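First the structure, then my questions, so here it is.
Just one protein chain is left out here, and the rest sit where they should.
Going by the order they are written in, the chains are A, B and C; count residues from 1 in each one.
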Amino acid sequence: MKKKIRKDSFEAFISLLQESYRLIGPAVDDGVVVMREIVFDDIPAGYRDHQSPGSYRLSKGDDADIFSFAPGPDSFKRVLHPPEKELFAFRRGKSGIVIDPLPARDRPVALLGVRGCDLTALKLYDRVFLEGPVQDRTYHHLRSNSLIIAFNCLFPGDTCFCASLGTGPEVKDYFDICMTELEDSFLLEAATERGKEMVGRLSAEAPNDADWKGKRMRVDRCARMMKKTIAAHELPDIIYRNLDHPCWNEIAARDLECGNCTQVCPTCFCNSIYEIPHLDGLLRSPPETSGVRVRKWDSCFSTNFASVHGGNFRYSRSARYRHWISHKLAYTGAQFGLPGCVGCGRCITWCPAGIDITEELEALRNVR
Amino acid sequence: MKKRIRIDYLSRVEGEGGLLVEIKDGGISRLNVSIFESPRFFESFLRGRPHQDIIDFTARICGICPVAYQMSSAHAVEKIFGVDVDPQIRLLRRLFYTGEWIESHALHIYLLQGPDFYGAESAWTKSEYLPLAKKGLHFKKIGNDLLSVLGGRPIHPVSVRTGGFFGVPKKKSLTALIDDLEKAYEESLHAIRWAAGLPFGGIERDMEYVSLRHPEEYPMNEGRVVSNRGLDMTMEEFFGALREHQVERSTALHSAVQRNTTMTPYLVGPLARFNLNFEMLPPEVKSIIRETGTLVPLHNTGMGIIARSAELSFAFHEAVRLIRDYEEPAKAFVEYSPRSGTATWITEAPRGMLIHRYELDDNGYVKACTLIPPTSQNLGHMEKDIHAFLQKNLEKPADYLKRECEKIIRSYDPCISCSVHVLVLKRN
Amino acid sequence: MKKPRIGVFKFTSCDGCQLSILNLEEQLLGILEVFDVAYFREVSDKPLAGHFDIAVIEGSISTDRQVEEIIDVRERSTFMISIGACATCGGVQALKNWASAAEYKRSVYPSPEVIETLATSDPISEHVHVDYELWGCPPDNSAILKTLTSFLLGRRPPVPTYALCMECKQKGIPCILVSQSEPCLGPITKAGCGVLCPSLDRPCYGCFGPKEGANIDSLFTVFKQFGYSQNECMQMIDKMNTYAYRKEKYKAASPT
Partner (left out) sequence: MYDKLIPQPATIRWIRKETRDTSTYAIRLNSTRTVGEYRFRPGQFNMIYLPGVGEAPISISSSPGDRELTHTIRVAGNVTTALSKLSSGDTVGLRGPFGSGWPLEEADGRSLLIIAGGLGIAPLRPVVRLLAKSNHPSKNDQQCPKLSEAPVLLYGAKTPKDVIFRDEFPRYRKFFRVYLTVDKTDPEEYWKGEVGLISSLLGRITLNPLNTVVFMCGPEVMMKCMIRGLLEMGIPEEKIFISMERNMNCGVGTCGHCMFGPTFVCKDGPVFRLTDVARFLAVSEV
């Protein structure tokens, strides 16, 4: 289903979404475009960002475009794979143990503004959490209750390189609704029942040839404007052939191991599961152990991420750094048949040390 | 007859201190509230530090009243830089202080001093005391909640900076606290009756008590220094009249006010504030105090708990008022440029006047500083109180005297961790 | 089952960490129910006696007498937890470790002879074996609760050891280092405070101490690009956890 709405009815579209969904979309917090629950006025219409390794600045642009900003630190990941999520509650006492899978009561969520790069990441998440040996109930619940509203980027971020990976900027599939912003209207393409149901409720006109041309032109312009590239065609070989190269030490010398890159990366899914005991169980009579089991984002940069009894499989910083880059640029492909780096540039911008994955790969490519 | 009263470790007080008394031939030959809390040399390592560090470092002097340190230092630095804060910032600072008064007073009334009146070794050993302990913890939590909204956490809050705050709270996160504060206020009024009805020992003594006084409000961050003996000075003038000396076996210095040639030890704290600013308390608090038959001014330091309870009610009441008046300011702090200078500032910490004096260089780095916490100002007075009590009770058994002395000390709510941070001034 | 006996001990400190325990308020009575709080001088007259299943230590070691005391406490306890910056790394008073103590004393007291103090302010672990350390100035009281509860269950507490940045991102706080060039210590500091400062637009000043393997020099390189001098950078880490940051800095000078 394909429709066109005028920009002045965009607000109506937003209200329509809000009737059935909790709307998560872009908003400005402290000078940064974040993703959170929004109302129409939160959408940072016309903002432009200036990104470079380790730096982000936002300013209000003067053109009429609404979605002129590039990705900020957040992605769908914050919503579908929340930073902290309770998996179940437990009780253990005299009479054994009881596990209460917590009732799934999250409201359906509409994610507004999922970019091409992020859609590839979303596809990867589905493979990780839904197509593995066991379907992850927690993810499944959130995912199946989500409406993905993708959009075609108007302008690339200064650290974006999706074009050379083929993951963007054009949105091709894997969405419920795809928006393309034109001069004075939005093209809406609904691909799923859920999406059609929403778009179908809008009174809108059918797009004409000029609109499709406009879309083409804008998507192409965005790709053309992208400054960064990555040697995608030589992946994963560059990594595999250099796993044992001493250059990793040099590359890792600047690494802070702060984990920011992994937290903002839309494909990084690593997590740790914690047992959070509650004191009140122990006060019951007879006393029992009670609490919740929670899953929290973690990172392969955490020093004990690969620790076991008897040692740490990645005890050095350079090994942890190598693991991260290798997982992004080589391993994920082997694991899930999808790129582990989708070219969104987030890790470059949000790395306090300004480490640039594309440059590090270049450095690796050139080592002997 | 020779008697020795020795308390190695005072309990239910902040920090580490003891008491040594020797009674010989019907007289007291030695009396020393000793402090063996190890000094931490804040005044030394503040030197050469940027001015924001003053706020963060001095907070670490005391985990019970970090806000007091932050307030005195922020004001002193602002005075040097000539910064005038927005009225809403002023309001928030006062609100911040009410949070700390609540937290600190509730702790002292219910967990530290309270058990003394019930012959309990702690707030939880006697089941009859437990309801009071619970009430204290409940009050304390409300104070802490307020501090957390304003400063991120109750101990060493992180929001205070020169010129205001790093970030100010949303009005709605403060109004969310009003319900609890109002209920606590009601409860705390009853608690004043409870406090006034406690069996007080100790003795009445003629003394000089000193506090800030503000023309429009119960004193916290601003005012002149006044006493019941006619003292009425600016903060700077008071600092000039202050004299301190070191006593043996103590890492703290004792303070006194100098008038002509006489040096008088004086009292600061809730009792002093209460006596000097009674009229500024909420009408309900005043009338309950009157109803209980309590005579104001109080002349028995043992009755500090009444003053503290009245102030606790006041703090709940004041917090509600301030929250109602609060409007989110456009900016959390005012811009300023550092410049050199020297300034003294005094604010009313829960335990009394906290005096800070800084000398900063052109870039706002610390050249010299002086910190005089309330407990060190009270030490001389405390010893006098014990002296007076013992003088009247010399014949009583040592055990009893020891217990009573400990109670006297505790009634001051001494903060020994703070009291070691006293710098003597090189004055001619 | 017998309630585990717990003792809370204070050395050189501001009392804030003990107060953090009392600040558990609503859970405090629960703690009193499951533990036998046998020594806690700040709130109880109970004299020091007997053996402790857990000794909770606040404060640093800065006098000879304290050296003896901590050895005594260690001997009478099974499990020792040090809490707070003072106990885990000497606290803000460890700044004197980089200066002359005699000079310090003179500057503060008119008659310095009567003041007993060691030349340094030491972490507890430099004098006795410590089983678990809970960092922070002050530590987060929910972490204290988790630690005590974990002890009852016979396990290590579930306290993450990664950088504050992780917690900051998880909370969705816009990074002030990247978006405002603020000198935030988040990348080299342990998580655990709840990201108090960055959420107020304030750079982290390091209450929770250096994270394991903190790459301090690399962060300083960034700060220098922002215009801070080496001296200013050093002052940023020379605060409540000065001793720990400096150790980590000089350790990291040799590559891992």
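The rule is simple: a contact is a pair of C-beta atoms (placed from the backbone, for glycine too) under 8 Å apart; a residue touches a chain by one contact, two chains touch by 3 or more.
In this text the structure is predicted, and so the values were computed from the model without any measurement.
Seen in the complete assembly, the chain not on display touches A, C.
Of the listed positions A:Asp42, A:Asp136 or A:Glu197, the one in contact with the omitted chain in the full complex is A:Asp136. Of C:His51, C:Arg155, C:Lys171 or C:Lys251, it is C:Arg155 that touches the chain left out of the display.
Between the chain not shown and the residues A:Gln18, A:Ser164 or A:Gln335, the one that touches is A:Gln335. The chain not shown here touches chain C at positions 153-156. Contacts to the hidden chain, counted on chain A, fall at residues 87-88, 90-92, 96-99, 101, 128-129, 132-134, 136-137, 240, 243-244, 269-273, 275, 277, 281, 289-291, 295, 298, 300, 305-310, 313-316, 319, 322-323, 326-327, 330-335.
Note that in this section only the chains that are shown with their structure count from here on.
Taking the mean Cα position of each chain as its centre, B sits at the greatest distance from chain A. Separating the CA-averaged centres of chain B and chain C is a span of 26 Å. Chain A and chain B, compared by their mean Cα positions, are separated by 51 Å.
None of the residues of chain A touches two or more other chains. Across the complex, chain A meets chain C through its residues 29-32, 34, 36, 54-58, 72-74, 78, 83-84, 249, 253-260, 263-264, 272, 274-280, 282-283, 287, 289, 296-299, 301-304, 315-318, 349-350, 352-354.
Per the touch definition, chain B reaches chain C in the complex via residues 9, 11-16, 36-45, 49-50, 53, 56-57, 60-64, 66, 107, 111-112, 121-125, 133-134, 137-138, 140-141, 144, 152-156, 158-159, 161, 165-167, 245-246, 248-251, 253, 415, 417, 422-424. Considering their complex, residues 27, 30-31, 33-34, 145-146, 148-150, 152-153, 155, 158, 160-163, 165-166, 169-181, 184, 186-188, 201, 211-215, 218-219, 221-222, 255-256 of chain C touch chain A.
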